[in-house]
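Only a part of the assembly is drawn; its chains keep their places, and the rest are absent.
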Amino acid sequence: MIVRPRPNWFRLLLVVRGSVLPMILPQLLLTLAFALVVTLLHGRVYVWKVSLTFVPFSLIGLTLAIFLGFRNNTSYARYWEARVLWGEVLNDTRSLARQSLTLVDRDSNSTVFVHRLIAFVHALRHQLRGTDPNTDLARWLSKDDLSRLKGARYKASAILLMADEWLRDRRLAGQLVAPLAQAMQVHMGHLSDALGGCERIASTPIPFTYGVIIHRTVYLYCLLLPFGLVDSIGAMTPVVITFIAYTFFALEALSSEIEEPFGTEPNDLPLDAMSEGIETSLLELLGERNLPTAPQPKNYVLT
Amino acid sequence: MIVRPRPNWFRLLLVVRGSVLPMILPQLLLTLAFALVVTLLHGRVYVWKVSLTFVPFSLIGLTLAIFLGFRNNTSYARYWEARVLWGEVLNDTRSLARQSLTLVDRDSNSTVFVHRLIAFVHALRHQLRGTDPNTDLARWLSKDDLSRLKGARYKASAILLMADEWLRDRRLAGQLVAPLAQAMQVHMGHLSDALGGCERIASTPIPFTYGVIIHRTVYLYCLLLPFGLVDSIGAMTPVVITFIAYTFFALEALSSEIEEPFGTEPNDLPLDAMSEGIETSLLELLGERNLPTAPQPKNYVLT
Amino acid sequence: MIVRPRPNWFRLLLVVRGSVLPMILPQLLLTLAFALVVTLLHGRVYVWKVSLTFVPFSLIGLTLAIFLGFRNNTSYARYWEARVLWGEVLNDTRSLARQSLTLVDRDSNSTVFVHRLIAFVHALRHQLRGTDPNTDLARWLSKDDLSRLKGARYKASAILLMADEWLRDRRLAGQLVAPLAQAMQVHMGHLSDALGGCERIASTPIPFTYGVIIHRTVYLYCLLLPFGLVDSIGAMTPVVITFIAYTFFALEALSSEIEEPFGTEPNDLPLDAMSEGIETSLLELLGERNLPTAPQPKNYVLT
Amino acid sequence: MIVRPRPNWFRLLLVVRGSVLPMILPQLLLTLAFALVVTLLHGRVYVWKVSLTFVPFSLIGLTLAIFLGFRNNTSYARYWEARVLWGEVLNDTRSLARQSLTLVDRDSNSTVFVHRLIAFVHALRHQLRGTDPNTDLARWLSKDDLSRLKGARYKASAILLMADEWLRDRRLAGQLVAPLAQAMQVHMGHLSDALGGCERIASTPIPFTYGVIIHRTVYLYCLLLPFGLVDSIGAMTPVVITFIAYTFFALEALSSEIEEPFGTEPNDLPLDAMSEGIETSLLELLGERNLPTAPQPKNYVLT
């Protein structure tokens, strides 16, 4: 279990890491500068007074709320589904390891099978992040297995086939009867589903046009808003604009970050730590003890 | 994995392709023209002053938000369910290909079976898009199989039967024992479910009346709004009307586009690329290497 | 696949069929008449001026939005779940038909079994609509089977038992081994679930009190609103009231229509067409060709 | 199928039974009285004028909408999940009854098994309502079975074990082969899940604090609101307050009623009628005819 310290209400106001502030600072400063200019000119462009009230912004809020709420909910749903899928990888590799120890008979040794499952997990992580899996795979697969993977585009899928071949060999050797082989196929199928589910999230973003419309609406809103406020709140306009723009930009930045949950930004899923956790849990089932302790979050962030 | 470049916040304001702007331009210009006329006449029709304030528009927002939010969420739910179903097609064809290699014994050759699964995928895509599947099917099915499909309305379902017949033949030949045949029936059933699920989405739209009511409400809203704004914001009326109308029309156009996810519009599902991806992944399991690389999106759009 | 023509944005404003306008016209005219009277009397009842502003209506919007949004979402969820359940009937009858052709050996003939599945579909439809199933059942069941159904209240459930008896007979005749009989029980169970799911939706409406509260709130709102608007928008009051009332009444009417998805109103599920589609698809699996084409929607409506 | 008459739009305004009005009348009258006093005093407490406008109420609406919407949605989700679970009880007892007739061979008689399933349903209902199950159980269980249940706290679970013992006896007598016994275990497991699901809903309410916060906020809101309205709408204040308070109290009362769906209030689940329906359906599968007809709702309410 990862112990997560929660800052109290006062420290929560001051924390920097994990905040999206650095990411949205440029746009925020531009917005502030523009609001300052509008305030100094009392809403005039040359001699022409831009006559705006708060009403249009109240009306535009209708569609903006739909867009922003949708974007946020959908992004989080992707993030959480990705997390659930990785949870299933843990559950099903554990179930398979357990079954390989209790359903396969006559002095079977599950080490090769469990190592292939661990290799599957690492291959999945590298595939999702577009990084090179070879170092990790070499720790868990034999040379023969590694050479079979050469040139394969879907390495995780190929390793799943190898794990299944171990089961077939046990079955043909009379160590695993058909009904129990069938019970293990359930979890093999789940791993295939989890793999495909991760690929789905990674390859299918929220339709691109949503981002375009939201982005334009938010910027136009923040650009026009100073004209709508300057007559009623005067000098407070830049403060209020910055406050409102902060919440808009922060919501957009955060949605955009968790929309692609397999990346390496602070709010993305800690695939490194999760892979390591699965590895440890599977090795423990093989009887190994004194395994490395779980990685700890730094500044409330885990990579 | 498809690498998706994300434009930064500034370029996102200017992108054209993938935007729905071209699609809604005519209505937008009409709305702008009408708002200009109302502004020039100071809200008068002949000598009669149309006395409106923002209040009715604020009240109408109640039902409008429900309608638009519902339409958007439901359309996206259809889009995403369609994507999930295609993901299941990948998962289950992969599982079946893997099982045909590990559960069927005594020198079985899975090529015919896997080719039938590939044919199933192409038949499904053509059925959903209403296009002619014959060229694609001819690449993967024998002449006998093709002739059996003649006159069939549900070709994908018929190909699934053929795949199952291959399994039956293996079973009758003693190469596949009953409990393992049962394990493969699980995934055959899933493919049947995915097929039926896609047919369901394609044949059952959101109840037509929703579209009618939303459409009328939005247009009446945009038509009356200039009268409600011209007294308070004067010359800015056309700008604001166009802005508000843009978000309404864009939301409606986008919802309408993704509501039917199997089409060929920019925000629809890239069925071509997805079919090709499944094909490649299945062939790789058969041991083939040097397969064509995955198709890349152009201007953030994949067909 | 059913090809659905979509009217363009202009024709969508004029369409009549599929609109709920005819259904809500009486209430709408009453509301308009009342608003006209209030406007002519400048909000006075005898000599007493009813002093209202828009504020109460803005505040009441809070709960009204919760009620209306809830009612709409829940009604649609019922509609869509009903559609999904009918989709499962298609998927599982197809899977069973396919399995009866590939898992049952030694010159088995699946015709009787598949005909019983078709009879199940028709019995389900008639049960949900409260219509007489005998004509349809007589097309697909033997006289013996029909006589067994006499006096049965749950005919669909009884036909499912008959289908299962065919499987039992095959098993006892040595044509179907136990593990494969088990594989078919999976889909028999799904059919039982789909049947029960449809019965659940048909017999359990949204708690009645929701409708009562929403109905009263909406009518009281529309009755009081003219007093709240007449001082600020004067002669435009009846126009605005009619517009607002239209969206309220339309939302209520549409929710009420799709809340009971098994009826025969324009926005209900096309059970006739769907039963026919399942029938065709099952017969095709038996090898029949030249089957009747799918029914086409008229004025965007399918019965 | 239960035929539900729907009152038309006019009668819906007048219906009393099924309305929550009687339940909230005391609070409503208190609120009205308070609003009358405030109106008569023109918002003064002694000589001190309470200066309030609508603005605070508009702002407080933000959190109030979140709380009330959440409470309502969650309560209904509990209600509907409870209904789905009882639907599963119907589906799975039906499937088990059907399987006991077709999968168990050699002159087996399913009566004892099906009667135990019926006893399970009644035991579940009584457990959820905290009523005495003995009369109902005595109708369906033997004396031996009844004596085994003495002192048992989880009677439904114990009856499920008895049903499973019947299956074991059939298996040991050679009337049920292992793979088919396995097929029936699927539905036995589902019944266990449905039982546990009902227990979960019955024993875990929505966190208590939600109710406390919502309750306080609603009452404070209704207490302060007259001061905020009296200056602008004068004599109409009590009317408007009563209207707004009605929707708040009704929403709270209704949410609170369906939050615990297993009770005996008008909007709770009709467990009596549902148990009887399952009983009838199971007996019909055993071949019994002329069973009692389904109970009918009175005043739109079914117990």
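Chains: A, B, C and D, in written order; residue numbering restarts at 1 for each.
We take it that a contact is a pair of C-beta atoms (placed from the backbone, for glycine too) under 8 Å apart; a residue touches a chain by one contact, two chains touch by 3 or more.
Keep in mind it's a predicted model, so treat the numbers as computed, not measured.
Here 4 identical chains are displayed in place, and the whole complex they belong to in this file is assembled from 5 copies in total.
As a convention for this text, only the chains that are shown with their structure count from here on.
In a homomeric contact, the two copies may use the same or different surfaces; for subunit A and subunit B, under half of the interface residue numbers are shared, pointing to different surfaces.
Here the C-alpha atoms of subunit A line up with those of subunit C after a rotation of 145°, rounded in steps of 5.
Look at where the CA atoms of subunit C average out and do the same for subunit D: the two points lie 23 Å apart. Put simply, the C-alpha centre of subunit B and that of subunit D have 38 angstrom between them. Among all residues of subunit A, those that touch two or more other chains are 179. Against subunit D, the residues of subunit C that register as touching in their complex are 27, 50-53, 55-56, 58-60, 62-67, 69-70, 74, 127-128, 130, 150-154, 157-158, 160-161, 164-165, 167-168, 172, 178-179, 181-182, 185-186, 188-189, 192-193, 195-197, 199-200, 202-205, 207-213, 215-217, 219-220, 224, 227, 256. The part of subunit C that touches subunit B in the complex is made up of residues 1-4, 6, 9, 12-13, 15, 18-20, 54, 57-58, 61, 64-65, 68-69, 72-73, 76, 79, 83-84, 87-88, 90-92, 94-95, 98-99, 101-103, 105, 177-180, 182-183, 186-187, 225, 229, 232-236, 240, 243-244, 246-248, 250-251, 254, 257-258, 266-267, 269, 280-281, 284-285, 289-291, 294, 300-301.
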